[in-house]
Every structure is written in C-alpha cells, then in structure tokens.
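A single protein chain has been omitted; all remaining protein chains appear in their positions.
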C-alpha cells in the first residue's frame, strides 16, 4: 500500500484540538505545503509543539512564513516552544490571553522529544537548574542530585501528529534532509502517533544510499508530495 | 596541524591501565590495525569498554578477530560489555579470576555512552527493571518510579580513549561509516578524552557531503591510516 | 520428531503471527529462519539491533563480511529501501515501541510471562546483548523453543534463573502447543494433534488454562 497521499488527505486526518509536532527552526524545515493547507482548513484549537513561532516574512516574500500562518490565523491555542521572539504575534496573543505559551530550553526540548520516541523515562539535564524552569511542573518531573551535581528530570514529549519536511523521500518513506532542515523533525518522526513527511522530492526506493538515510521509512506513515 | 598520525604513534599514546572504548560489534567495526598494533605493544591492564569480546576466527581467516586479540593476549583486566558468548576465552579468563566482566543491556550500554558524551546525568530506561541488573551498583544509580512506571537510572559512561573505525575519513576528521560499522563507535567518539579514528580511506576535505557526515571532525583528535 | 523438524515446525507456526508490513527482530538461531516460512503476500522488514533495517541474506555479489553483518555476526545485506544506523538509534527504535514483533528463544518462561534467557549462573554467561531491551520494547514478544530441556519443563510456575525481564512474553510456541500469556495465567490455545492436553500439561510445570476454543496447531 502506498504511503503517498495528497496534501488534502493529510490535512483531513488532523482533527480540531490535535497535538501537532512540526519540524523546523524559524521556518527552515517547516513542511510548508502541509502548513499552507492546514492554515486554510478552518480547523484549530491545536497544541503546537515546534521550536518557535517562525516569523512573519519568509525568504520568498511570504507574508507569514511556516507555522506563523497557523498562529496568525489563531488556530493555535497552546504553543510549546523554545523561542518566540521573531514572531511578535505570539507575544500579542499571549497578552490577549488567547494563546498559552510554554517555553523550554532548546536542548531539553529536543531531548524530551527523543525520550518520547525512544522509550526513555525522561531526560536528566543540568540545563535550567536554579532557574524558573524548575517550576514548569508540566515538563519537569523533579530536581535530582546525582553524585553532588544537580539535574532537572524533564518529561518525555509526544504528540498525535508529527509534520516534517524532507528533501529526498523514497516511496518507503526513507528521508534525507538537506542543509539545516533536519533539526527537530528527525526526532519528531519517532515521537508521534501519526507521522507525515512532506517531500520536496519523491525518489525511487534505493536512490538514497542505505548509510545516508536519516529517518528510516518505518517511522513514516504518510508522504505528501511537496514539490507537486 | 594535521590530525593524521601513524598507527605506532597512536598506540604510543595509550598507557598501561587506560580505559579504552572500542567501537564495533562482534569485530565488525573494530579498528583492526590499531588493535593489531596494540596487541603487539606489550601494554595491558586495560579497562575495555566494548559491546563484546569479538570472536576467535575472523572472516578473512584471522585467528583472533578484533578485540579478541587483546583478550587472547591477556591485556584486558576489566571488560564492560553486553555479550561475550561468541568468545569462549572471556568466560575462561573470568573463571580463572584474571578478567573482570561487567555485563550491561546493549541498549542501556549505548545510551550510557551517549549520556557520557552529551552531558546528561544518566539514562532512565525500563530495561533491566526487576532483574539482577538492578544490583550493578557501579552502573545503576537508582531504581525510580515515574508516573507509576519503574525505570533504572543508569550512569553515564566515559573513557580515556575511544578507538573507532571509519570507512571514509576526511583530513579534518569527518567520518562516514559503511554498512553496519557505525554501531557504538558513533557515540564513543563523543565520550572519550582522546578519540582516534582508523580510516579505511582518508579522503580530501569536502569529499563527504556535509549532510552525510556522521561523526563531525570536531570529535576526532587523531586519524590513523588503516588502508596504508 | 527430529530436532531439525521440530525447529521448522515451531518457526512455521511463528510465521503465522506475522502480518504484512510488520517490523520484526529475530533472535539468533531458530528465529532467523522465519522469513522463508512467510507466504508471498506477507512482507516483513527485519531489524537487526546492531543497526540494520531490511536485513536479507547476502549473495555472492553482496557478501561483505567486514562491513555488513547481523546481530549474530552473520554476513548479510539490506534490501532496497533498507538502511544502516548506529546502536543508539537502533535501541531507540526498539525501546520506543517501533518494532512490531520480536521472536526469541528462552531458557525458562513462567505464568506471569517472565522470561529467563541470558544466563545460567556458574555455567554459562553469554550476556544479555540486546535481549533485555527487545523484550521490554517490542510490541509483541514471541518465545519459540522446545517445550522441555532434557525432559525437564521450561514453562514454569516461576522462573528460577535470573530474569531477562518481567511480564514481557505474549506468546509461547513450542513443538507441542501454542500458549498465550494472559492476566489470568497461561492459556493453551493450540495443540499439536500428536499430543493430548494432558501430555502438554505433564510437560509443563505451570498450570495451563485450556481455551474453550482450543484448536489444532498447524
């Protein structure tokens, strides 16, 4: 059975209120076609787990770039991120009380997603010790002292959906990422119930050298042709 | 300053009693030239951190394959591994009381090395819960219950040296691994004070596509020409 | 039944547990024989915990023993669409629940689905390798083994050897029967027509619950 579906089919799977991980860093690596379609869907109340709120103004003259579209359309009610400074609409909607934002240190955020996808009970990191991060009870299980050094035990993160972007994706779902686009998508593909990859280029099985596959196809449920 | 050194220079760096991580799985991915030279060095009392004791009998007719040479020569006083069944000399030396062997579940072993190299305080894994692994006080910090589920908190692993093998290594130390050889070496390269890579092929900088580098050169201190 | 026949019989039955598209990890020995017992319309992806997906036997042309071996150190290769990766990635996959089925041997299994398969204290210390992670992480754990060891039961009330993991086995397949591990205990769901339920119980230390829908094993 082919994993390739249309962008409309992909968006049709995502219900109102879903928790959605989106790969990318300030828009770079966001699955732009899926986000476009989702932004037109009228759906909302999403919990968005994404490094950032992207930014207004994309490199190709986009008015809102990547996930910034979802925020601009007020489809997001809860954003879990590490940095939102480049998208002023995030702060504005927070102040209005319409958007809940939780900020987690970026390295912890990445590792919490990895833990969620790899069956680990949490992440013991020195990052955030002695800061207000310790008070984020939804994300921090405990402060632990190990051999005289303090660590935060951060909880694993998972989501209903992961939407990621790959430069070359073969028909089995094996993914090769170009440039700095793999960032969080690589781990998100392991940590969601349904994983949809937007392929800039769909290639034949075997075109990606077995050693150069970065996300094995077994993690990918559906492929959307992002180049079409 | 070039990172390329001779195999003799590499072995000269390793003192008696050193803790040494060696990449590889049953010999596949062991840095064979370095191990050969080390086996002739007369040095010993090593703490060897390696998935296994490799095996007598290599695919090219070797009498002792990979790290099995060090064990056969009785240069190892302490082996930290996950499986030693394919090398009967390990059991024999254990029974004689000349070799200490600690066995750790393979997934925990890999992740403990990753924790050692990435500044994490430990690894919270469900693996080993309710088994005699819980009693390995040198490796298990505690048994913890998180949201009703039990986990072992395994300690990070590090070593004085990591000896790994790469198929293509550029002159800056960027590594590309062939086939199933990356196994533990990939993480060991992050978790030792001195990292020496044996290169099956030394290539020019730029020959490995930036997206396909698996161990960035910043982790590699020295390169030994394994093809020479 | 000679031992070769027994092995084939057990693995042929185990093959029926596999669904098209499954990702499977096959323990060293008997389980590695599984792919040849699968019908043509059931395709599996074989994972090897040393860092391969899509493992297939190698041919003379793809034989590459220095660079490509499976978790039993057997030279193999990967099918088109397969891939290679490191051990952390591999066990992330295993522990994270991305393997549908793992099939492996046992020294002992008990009523709670506890498994012992890695050590006989004072006698044999091969090590657990990836087994502890596999049985904790895989969605379904199938034990394939001969029903007894030199006439002694291996399916016990309580494992006596050190455990590999607690409460991890889902299904036990032997030359005598198929047993499901349930909350209430071990349920005999299929029986080799060459044996009676009494004979199976006699060869088993644990008390078997005989299914109302007991079927012939085939």
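A, B and C label the chains in the order they appear, each numbered from 1.
The rule we apply is simple: a contact is a pair of C-beta atoms (placed from the backbone, for glycine too) under 8 Å apart; a residue touches a chain by one contact, two chains touch by 3 or more.
A quick note: this is a predicted structure, and the numbers were derived from the prediction, not measured.
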Contact list for the unshown chain, restricted to visible chains: A, B
Residue among B:73, B:118, B:142 or B:201 that touches the chain left out of view: B:118
Hidden partner chain, touching residue among A:39, A:55, A:144 or A:174: A:55
Listed residues A:13, A:129, A:146 or A:194, member touching the removed chain: A:129
On chain A, residues whose C-beta touches the chain left out of the figure: 25-28, 51-52, 55, 59-60, 81-86, 91, 94, 101, 103, 105-108, 110-111, 113-114, 125-133, 167, 177-187, 214
Hidden partner interface residues of chain B, rising order: 1, 114, 117-120, 170, 172, 174, 190-191, 205-206, 208, 210-211, 213, 216-219
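One rule holds in what follows: only the chains that are shown with their structure count from here on.
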Category of the chain touch graph - line, ring, star, complete, other: complete
Rounded Å distance, chain A centre to chain C centre (Cα mean): 36
Distance between chain centroids, defined by C-alpha means - chain B, chain C (Å): 28
Per-residue multi-chain contacts in chain B, two or more chains: 111, 125-126, 177-179, 214
Chain C: positions in contact with at least two other chains: 84-85, 91, 94-95, 136-137
